[in-house]
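A single protein chain has been removed from this complex, and every other one stays in its place.
And then chain A:
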Amino acid sequence: MSRILILFAHPAFEKSRVHYQLLATIRGMQGVTVHDLYETYPDLNIDVRQEQGLLLQHDIILFQHPLYWYSAPAMIKQWQDLVLEHGWAYGRTGTALRGKRITNVISAGTKEDAYQPDGWHQHPLTDFLLPYKQTATLCNMQYLAPFVVYGTHQLDATSISEQAISYKQFLETLRDR
C-alpha cells in the first residue's frame, strides 16, 4: 500500500465548492495525508525541513489546487522554489525523491472541450502542466496522469459529488496498486 501526500493549496478555500467536496469525501482515508499549505503557512513562510520530511514519508505526491491563469496558486510555486532544493531533490546528489510518483489534482473553470487545439484555450490541459511534468523528471520522479475536474463554473451539487466519488476511487487505485 502506497502512502499518498496531498499538498493542498487554495487561497480562498472558504468559498470553494469543488475542492471542499473533494476533500470532504476523502476525509479519513487510510494512507492519505492532506497537507493544507495556506492554512499551515498563511504568511508563505514555508518550513522547508518539515516539508522535506513529509515528502520522505510518502510515496505519491499530489498537488491539489484550482487552476489559476493556466497554473497553480502562488503557494505551490513558492513551495516548489523552496522545498525542491538542489542537492536534495535534484542535482548530482539530489536523490531524496527518486522513484516517487507525482501529479496534479486540478479544478478548471471551463469544460474539457475548451482545452483542445480548436477550443477556447487552444491547448490540451496537459500542455499547461508541462512545468510540473518536467520538474518531476528533473527530480527523478514519475509524473502520472493528472486528475482534473473540468467545467466547475457550470457544475451543480450532484455532479460535484460524482466528481468527488471518482476522486476517491482515483486515490484508492493509486494507493492500492
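Keep in mind that, in the parts below, contacts are C-beta pairs under 8 Å (C-beta built on N, C-alpha and C of every residue); 3 or more make two chains touch, one makes a residue touch a chain; residues count from 1.
As a convention for this text, contacts and distances are computed from a predicted model.
Enquirer: According to its UniProt entry, is the unseen chain "4Fe-4S ferredoxin-type domain-containing protein", "Sugar ABC transporter permease", "Monovalent cation:proton antiporter-2 (CPA2) family protein" or "Cupredoxin domain-containing protein"?
Expert: Answer from the UniProt record of the missing subunit chain: "Monovalent cation:proton antiporter-2 (CPA2) family protein".
Enquirer: Kindly note down the residues of chain A that lie in touch with the hidden chain.
Expert: 11-15, 38-40, 42-43, 68, 109-110, 152-154
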